[in-house]
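What follows is a single structure, written as structure tokens, with notes after it.
Every protein chain but one is kept in place in this view of the complex.
Then we have chain A:
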Amino acid sequence: MSEQHTSEQPKSEHLMSDAPGRFGRFGGRYVPEALIPALEQLDEVRQKAMVDPDFQAELDHLHKTYTGRPSIITEVPRFAAHAGGARVILKREDLNHTGSHKINNVLGQALLTRRMGKRRIIAETGAGQHGVATATAAALMGLDCTVYMGKVDTERQALNVARMKILGAEVIPVEHGSATLKDAINEALRDWVTNVHDTHYCIGTVTGPHPFPEMVRDFHKIIGIEARQQVLELTGRLPDAVIACVGGGSNAMGIFHRFIEDEGVRLIGVEAGGEGVESGRHAARFASAEPGVLHGAMSYLMQDDDGQTLESHSVSAGLDYPSVGPEHSHLKDIGRAEYRYATDEETMEAFRLLCRTEGIIPALESSHALAGALDVGRELGPDGLILVNLSGRGDKDMHTAAAWFGLIDAQGEGTV
């Protein structure tokens, strides 16, 4: 590539997109023709919105007065003592309204839904955080809302199902296939193709057909923009590593994006290692998979020899997905980001450690990033500086955690 950067385009955009909707060889639009006009409309409307001061002001206002942005950063020295003594700083997306980063994207897409004149919004959800965020935005903006959720996930995230219903959303459990996130997406796509005239599909992560991966990343990149400045103000320097968990990859893209041009900053995504990659029961796509197409995009995909999707596994519903956002696949291919995984066990230990050392109960998804930080901190040693995206809070995971650590007996009663 030449040294000239004469265009208005920032360098990182230039690096990322070879063709519209492509990140290197990944991304694209592998969907039924029936959806193409809706994707084209969405692309046009969001491109206009991104440069429209009124839209930006509206979103900014919601961030400040509704979500609670900017989210703070918190340095966690007692936790960091277990991470080789490196400094560890958390970006507190768990403090956002509704309890995770998901709200950033949802408010943006809900505003776009209104701009497109649609009255209904649908979503898939794994952990339930995206479903809750979508139900919240729908209540706020007077939209009808339907959320698809795998039957298995409705059971392990029962509290979030109740939250969505209280907020006025219809929650449809999906029993087909593995009854988890990927099957919820299948069902949401079926709904969308049927009702696309008045319905927007608010995809909850940086996957799906163009323009979703780019659009969802753009609604989340505020995380990295804020965090970069906050870390500079606190420490006077850039972190050595930025670490985030990667399900579809939205919280990771959100915090990574602003750092892509900072060459000295390692970008580290942590996938769900489940019961270990050897066991086959995991969601460590980058450790095991090859490129393929699922849900509209070309990306790394857990699949068998025939191309049938394999079932993923994770203790955290939000990371239990056999593919990953295409931009991550590209960042991996070009070597700009590294991907590791944390097993269920390592994750639960990191979860407990943050609770006990800092009084912060993290989401199990985010606990994967914490487990990654413990390892990376030990590698970097006391001079290291690590920024971790704490993507969500762990209230929704109390049932899983209580069962894991034996805090409740079979009757659901507390034990000592």
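Criterion: a residue touches a chain if its C-beta (ideal position, glycine included) is under 8 Å from a C-beta of that chain, and two chains touch if they have at least 3 such contacts; residues count from 1.
Heads up, the rule we're going with is that contacts and distances are computed from a predicted model.
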| item | value |
| --- | --- |
| Protein name (UniProt record) of the chain left out of view, among "Amino acid/amide ABC transporter ATP-binding protein 1, HAAT family", "Tryptophan synthase alpha chain", "Carbon monoxide dehydrogenase medium chain" or "Mammalian cell entry related domain protein" | "Tryptophan synthase alpha chain" |
| Sole contact to the chain not displayed, among A:Thr309, A:Thr347 or A:Ser366 | A:Thr309 |
| Identified contact with the non-displayed chain, of A:Val293, A:Ile361 or A:Ile408 | A:Val293 |
| Touching residues (missing chain, whole complex) on chain A | 28-38, 176-177, 182-183, 186, 189-190, 193-197, 292-296, 301, 303, 305-309 |
